[in-house]
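Omission of a single protein chain aside, the complex is shown with its protein chains in their original locations.
On to subunit A.
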């Protein structure tokens, strides 16, 4: 069984890029990285797997999508992602139902963070089922060269600093509002190159 040999074309005839070389072990390795990223927020968690990602995805963004998404998770894509080859790639490899509404999405994929919707436009879960909220995957330019912020909360011993580059100016003030809803609220996993950084709803960030 060699899944590498499967090829497929999108509706406009271009060749789709393959998914994981090994769907079982690659997904497991990427999930462990996502688990570490969520458990230890603010740390840069590198992936030890790599493959050719469809534009405009970085390898980490693409790997995370393959690992977490399937036909059960309605997903919203930002305009840059929806209008690129990544959209057809996600539909083929994840069987992903793509939706227009941010407010009902289980996942939202953002590659153009500067033009993303405000955080309160996503689903923050229900009071009795706060786990039904949107998980945002945001691809950013850098984990080290942006404005320095101080993070604290579960998973962080005392506090830590993050320096995520390429977020809109309102992001951290919106994040403050997000924590007001707790236990409701959205969760974020940032990706950059071939690494992940988690930002669950419990984390307080001081800009």
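Definition applied: a residue touches a chain if its C-beta (ideal position, glycine included) is under 8 Å from a C-beta of that chain, and two chains touch if they have at least 3 such contacts; residues count from 1.
The definition used in the following text is that contacts and distances are computed from a predicted model.
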{"item": "Complex member absent from the view - protein name from UniProt, among \"Alpha-D-ribose 1-methylphosphonate 5-phosphate C-P lyase\", \"ABC transporter ATP-binding protein\", \"Glutaredoxin\" or \"Ion-translocating oxidoreductase complex subunit D\"", "value": "\"Alpha-D-ribose 1-methylphosphonate 5-phosphate C-P lyase\""}
{"item": "Identified contact with the non-displayed chain, of A:36, A:82, A:98 or A:177", "value": "A:36"}
{"item": "Contact set of subunit A toward the excluded chain (per top definition)", "value": "1, 21-25, 27-29, 31-32, 34-36, 38-40, 67-70, 72-73, 127-131, 133, 135, 154-157, 182-183, 187, 200-202"}
